[in-house]
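Apart from one protein chain that is not included, each protein chain of the complex appears where it belongs.
The block that comes next holds chain A.
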Amino acid sequence: MEDRQPVLELQNVSVGYDSPAGMVQAVNDVSLKIYENTIVGLIGESGSGKSTLGNAIMHLLKNNAVLTSGTIKVMGRDVYSLTKNELRQFRWSQMAMVFQSAMNALNPVLTVEDQIVDVFLSHDKRMSKQAAKKRARELLEIVSIDPAHLKSYPHELSGGMRQRVVIAIAIALDPKLVIMDEPTTALDVVVQRSILDKIKEIQKIKKFAILFISHDFSLVSELASKVAIMYAGRFIEVTDSQSLMASKAHHPYTEGLIRAIPHLTADEVTIEGIPGNPPNLVELPTGCAYHPRCRYANDLCKRVRPEIRHVENRDIECHLYETVQK
């Protein structure tokens, strides 16, 4: 399994925001491999660095954000060694992204068709406009939108339809990796469900890898086969999603997240939150960044940052992993 080429390979990736207060590390030394035909979830609170990481992979960092160290390889190619034009060609043909605010990802003054056709014509000079239009029609059929909407403008579509169009654009060139940054956040639950089903269905056919970024713990653990949990810019736990059914044998933060899920079948509904607030990235707590909120924290946690340890098919960044497990 390990000799296959990963679709996405992150090696010690750090991303910082150059701010007046100095370099703020939004993503801190993370490593991850994603293979084809798998869905990997990336979970974290707001400000934990998940979208920054997504943008870093796409080489779309803005607002003074820079990749400070590490390498990002997609299909074996270092994304940051490509020239401008290579990058333009590489993006979308190998890796695509569905944006956080997909509602605003469509140009209000161009028709749906124009915006899909643009993808084909920008990547293949020889393609005729007719052929591109035909492909656009097929794409809309894949995401279950009536091709009559090819001539529609974004404001004439509902939120769910717009999101489907964005997904159609993302899969237009059969990329090997699709990053989905909270693709369903702005939608109501029913539409959310139909979009997720659609994503799963397309993924099954096209077999691309998905990095699914979300703050919705239960949604991700259901969709993904592997989940990375991000806290203050670090992956504090990377585990397969089956293990998330039980709150045992996890990082204390993961444990807290699992406890926070309401269980419909339980007689008494007890929802526990995690006390405290996410840390300020400018002044990270010493030692383990989670220690001020951790119920097990001791002296060591306050002083020394834990190393990643590999146990039972998961990577966990915690000093107390063995001792706390009863």
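Please note the rule applied: a contact is a pair of C-beta atoms (placed from the backbone, for glycine too) under 8 Å apart; a residue touches a chain by one contact, two chains touch by 3 or more; residues count from 1.
By definition in this document, contacts and distances are computed from a predicted model.
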From "Aspartyl/glutamyl-tRNA(Asn/Gln) amidotransferase subunit C", "Peptide ABC transporter permease", "Tryptophan synthase alpha chain" or "SpoVR family protein", the hidden chain's UniProt protein name: "Peptide ABC transporter permease"
Which of A:64, A:101, A:225 or A:298 touches the chain that is not shown? A:101
Among A:4, A:62, A:126 or A:310, contact with the omitted chain is made only by A:62
Of A:126, A:155 or A:310, the residue in touch with the unshown chain: A:155
Touching the absent chain: which residues on chain A qualify? 58, 60, 62, 88-89, 91-93, 96-97, 99, 101, 104-111, 115, 118-119, 122-123, 153, 155-158, 166, 169, 172
